[in-house]
Structures are given as C-alpha cells and as structure tokens.
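Complex shown without one protein chain; remaining protein chains in place.
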Amino acid sequence: MKPKRRRLYYVLAGMATLGVAAALVLTAFQDNLVFFNSPTDVYERNIQPDTRFRLGGLVVEDSIRRQSDGLTTVFEVTDLIRTVQVSYTGILPSLFREGQGVVTDGSLDARGVFIASQVLAKHDETYLPREVVESLKKSGKWQGQGSGEANAQ
Amino acid sequence: MACAQRRLGREAMDWITDFLSMGGYAEFVWPAFAVTIAVMAALVIVSRRALLADRRTLESLESVREPRRQGAPETDEGGTAGEA
Partner (left out) sequence: MNLHKFANPARFVRYSTAVFPWLAGATAALLGVGLIWGLLIAPADYQQGETVRIMYVHVPSAWMAMFIYGVMAVASAVGLIWRHPLADLTAKASAPIGAGFTAVALVTGSLWGQPTWGTWWVWDARLTSFLILLFLYLGYMALWQAFEDPRRGARAAAILALVGFINVPIIKFSVDWWNTLHQTASISSFQGPTIHISILIPLLIMGLGFTTYYFTVLIMRVQREILSRKIRSLRLFQVQPGDGRVEATPQRG
C-alpha cells in the first residue's frame, strides 16, 4: 500500500507544480497570446504608425463607405469605448457586416487610420434560424447583430 | 397525369440539386462531413481487423501449446497475473 500512496503524492505534486508553472508562463506571455488589439488598446498603448498589428472589434453601424475605386472600403471598428477608422482594399469575407465582429491585420497611417491588408470576420456564438430572427425583430425583442460580442471585447 | 408526374420529378430533382448545393457552400460542407465519416470508418475498420487478427493468432498459439499444458505453471491461466 505504501508505494502506491507515495506514487499518488508524486503525481499530485507533479501536476500541481506543472499547473503553477503553466499559469506563470501564460501570464508572462499574456500579450503575445492575444490575437488582436481593441481600439482602446490602440489608444492606451500608443501604437506608432507603420507598426504591424491586428485590430479587432465590431463594425460600427452605418459606417461602411465604399470608395470610388470600387475596391476600397472604409469603415469604423469599435469596442464600444473607442473607435478606429479602417481602410481596406480587397474582397471582404461574406460574413463582414455592420454590427459584426472583425479582426483586421495592418498598421496605422500618419492620420491614425488603420490601413488593413487583411480583414477576417469574427462571428459570435449565437446560432439562430432566419425565421426566429425575423420574428424577434418583428416583436421588437431582437437585440441587434453581434450583441453577444460587444460586451466580450 | 404524365405531365404532373414529370413536374413532380422535376421538383424532386430541384430539391436534390438544391440540397447538394448547400446554399453555395457545397465545397466546404460536404468535404467536412466526408472527412469525418472517413476517419471514423477507418478507425472502426482498423481496430476490428487488428482484434480479429490477434484472436486468430492467439487461437493458433494456444492450439500449439495445448499438449504441453500439463507441465505449464498454473499462474498463466485465466487470472490477471499472467496478463498484468
């Protein structure tokens, strides 16, 4: 019985040590594990122009403007605290919509506009059939697209 | 009658092509299901084949060993010990 007890303690102690080590490592690398920065991060960290990073947030309603070249889209990304203007030339993903989450890759220009070289759509964790959304909208209970996202980031 | 039948047939065809097209996402939806089914089926086949092969090997080994059985120590029989 004795060696079993000892082995049990060894395993438990080993797992506890590993857990603590992993927690420390993950906390230390926190900044690198983040896939994108929010508009608030952009202001707080004072990110310089021409530094490449990812900007993520919600596309502001009624902010999407197509430029005259037909390929460039300008829109605003918000985390509901701060807003950054984004300009992107290229084809947008099919889920790119106002009120929906996006993650863009690029850098700020001198005017503070984020020039994106890639735009990815980030969808939220709600899955609903079309009819349900329509009836929710009709009854006025619909809380808008991407509402699940907004408070998270 | 024939006309109605043909229309029914066309409706069924339309429904099938509609279903297969997956709203324009066929190239993503069907491969996803195909990959899943292929991997799960492969695991079943491989596992079952290995089990049956080992069962046959064991049977042939035991039939060879049969005559010597009286001399063999009991520990190997049935219980956990021999297999532990």
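Letters A and B mark the chains as written, and numbering starts fresh at 1 in each.
Note that in this section a contact is a pair of C-beta atoms (placed from the backbone, for glycine too) under 8 Å apart; a residue touches a chain by one contact, two chains touch by 3 or more.
Keep in mind it's a predicted model, so treat the numbers as computed, not measured.
**Q** Would you indicate which residue among A:39, A:56 or A:106 is in contact with the undisplayed chain?
**A** That would be A:56, which touches the missing chain.
**Q** Which positions on chain B touch the chain that was left off?
**A** On the side of chain B, residues 19, 22-25, 28-29, 31-33, 35-36, 39-40, 42-44, 47-48, 50-51, 54-55, 57-58, 61-62, 64-65, 68, 72-73, 75-76, 78-84 touch the unshown chain.
**Q** Suppose we count only contacts with the excluded chain; which residues of chain A make the list?
**A** 3-4, 7-8, 11, 14-15, 18-19, 22, 26, 30, 33-38, 56, 92-97, 100, 103, 118-133, 145, 148, 152-153
Here is the rule we go by: only the chains that are shown with their structure count from here on.
**Q** Distance-wise, how many Å sit between the C-alpha centres of chain A and chain B, to the nearest whole number?
**A** Chain A and chain B have C-alpha centres separated by 41 Å.
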